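Entry: chain A
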Amino acid sequence: MLTKRAGLKLATAFAALMVAGTASAAEKLRLLTWADYAPADIVQQFTKETGIEVEITLSNNEEMISKLRATQGAGFDLVQPSQDRIAGPQQEFGIYKPLDVSKLKSDLFIASMLEATKKNTTLDGKVYGVPHIWGTDGLIVNTKTAPNVADYNDLCSAAISGKASFRAKRPTLIAFAFANGMDPFASYNDPKAYTAMMEKVGAKLAECKKNVKYFWDGKEQLLNSLRSGEIVAAMAWDTGGWKLNSENPEIKFVAPKSGALGWVDTFAIPAKGRNDDAAYKWINFNMRPEIAAKVAAAAGNFTASNGADKLMQGKLKDQFAESFPKAAIDNIKWYPAVPAGIEEIEGKILDRLKAGS
Partner candidate 1 sequence: MAPSTDLDIVNVTKRFGSHAAVDDVTFSVAPGEFFSILGPSGCGKTTLMRMIAGFEHPSSGDIRIRGKSMIGVPANRRPVNMVFQSLALFPMMSVGENVAYGLTCRGVNRADAEERANRVLERVGLKGFGERRVTALSGGQRQRVAIARCLVLEPTLVLLDEPLGALDLKLREHMKIELKQLQGTFNTTFAYITHDQSEALVMSDRIAVMNQGRFEQVGSPRELYHNPTTPFVASFVGETNRWQGETVGETAGTTSVRLPSGAVLQGRGTASQPTALAFVRPEAIALAQGEVGLGGLPNRFEGRVSAVLFDGANSSLLITTPGFEEPIRAVLPQAGPLAGIEVGAPVHLGWAADAMKVFAA
Partner candidate 2 sequence: MKSAQRLTLYLLLAPAILWLGLLIVLPHVEILILSFSERVAPRVYAYGAGNYLEFFTEPLYWRTFARTAIMSIFVTAITLVLAFPIALYIARVAQGRTKAMLLLLCLLPFWVSELVRTLGWMMLLRETGVVSYLLRAMGLADQPVELLYNDGAVILGLVYGGLLFMIVPLANALESLEPSVVEAGFDLGGSRWTVLRRIVIPHAMPGIVAGSIIVFMLTVGNFATPVLLGGKNGLWFTEQIYAQFITRFNWPQGAAFGMLLLLLSSIIVWAGLRLTRQSLGTTLRQA
C-alpha cells in the first residue's frame, strides 16, 4: 500500500512530468506533408536555428484533407496540400486558417507563381495557401520497349497490352479528357457538362483497362515495375521518371502531346493549428534559396523559391530540358481550384472504372 507521503511524492512527480510534457510540446511544429518534402538534414538545421522541433507525418492530398476534416482542422500546425485542393475543401469543411501574408517574406517566392497560387486559394477575399514545390504529371516511358508512347491515349494501344499503368485517381480523368480533345477545366463550374464529359472519359478508360497491369497507388511500386520491365509505360510524376532516367537512360519522362498536368503543392495552416509562429518560421526558412534547392533536390522536383534554380544540380536541369522543350512548357495544364462537389462526380466514374472488368 502507498503511504501518504509516497503518494504525495508520486503526485508531485506526475505533475512535474505533465508540466515538462506541455513545455516541450510548445516548441513543436507538427507538419503534415508529402514524402521527401522535409529531409532530415533540413529539419535538423531548422531545429538548430530556431529551437523548434519538427514532427513529420507523411500523407497525400486526400488523406490530408480527410485527417483535417476528422478533427475539424486540429492535430497539425502546417499542411501541404496541392493548390487546387484548398478552396473547395475550405468551403465545404472549413479546415484551414487564412494566412497572414505580412508574416511571409514575399520576395523569397517566384512572384508569378505566388500570385497564381494566392489567386487559386482565395476564398471570400482571404488567402489560404502559398506555393512550395511544383511539378508535372506526364508519361514515364521505356523508350526501348515502348517507343511509340507519346500521349496518354497511347497507354491504351495494343502494342503495350498488359504493360501499362495509371492511377485510378482524378489526374488520370483530367489527362484523358485533354488527350481526347476536351477541356475539363472549362467545365469545372458546370456540373452537368462536367458529368457528361467524365462519363465519356470513363468509357474511354474502361476500354483501356485491359491494357493496364494495375492501377498504381504507391510510387515505389510503380517504379519497381518499370525497373523490372513488367510495366513499360505509365502516367506518373516527372520526378519518378527522372529518377529512373538516372538509373537507366532508356526510361524517360515524356511531356505528353496533349500537355503535362502542372501541380503546385502549397503551405497552408490548419484551422486549429496551435503554433502558427513556428509554421511561418518554417515557411520562410524553407523558401530561402539554399534550403529550397536542397529540398527540391531531395524531392526531385522544382521549387517556388526565387533563385533556388540557380543553385540546383545540373542533372535535373538537363533532364527537365530533355522532357520539356519550350512548346511543352507552354502546353502544361495547370490545375485550377477544384470546386466543391467535383470529386463526387469523378469518384463515381473512378468507382465504375475499378469495378468494371
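Quick note on selection: all candidates are chains of the complex that A comes from, given by their letters.
The rule is short, and it goes like this: a residue touches a chain if its C-beta (ideal position, glycine included) is under 8 Å from a C-beta of that chain, and two chains touch if they have at least 3 such contacts; residues count from 1.
Computed from a predicted model, the values in this text were never measured in an experiment.
Participant: Just to confirm the interface: in this complex, chain A touches which of 1 or 2?
Facilitator: Here, the candidate touching chain A is 2.
Participant: Mind pulling up the chain A residues that touch candidate 2 in the complex?
Facilitator: By the definition above, chain A touches candidate 2 via 62-63, 65-66, 69, 89, 91-94, 162, 168-169, 209, 212-215, 217, 228-230, 340, 343-344, 347-348, 350-352, 354-355, 357.
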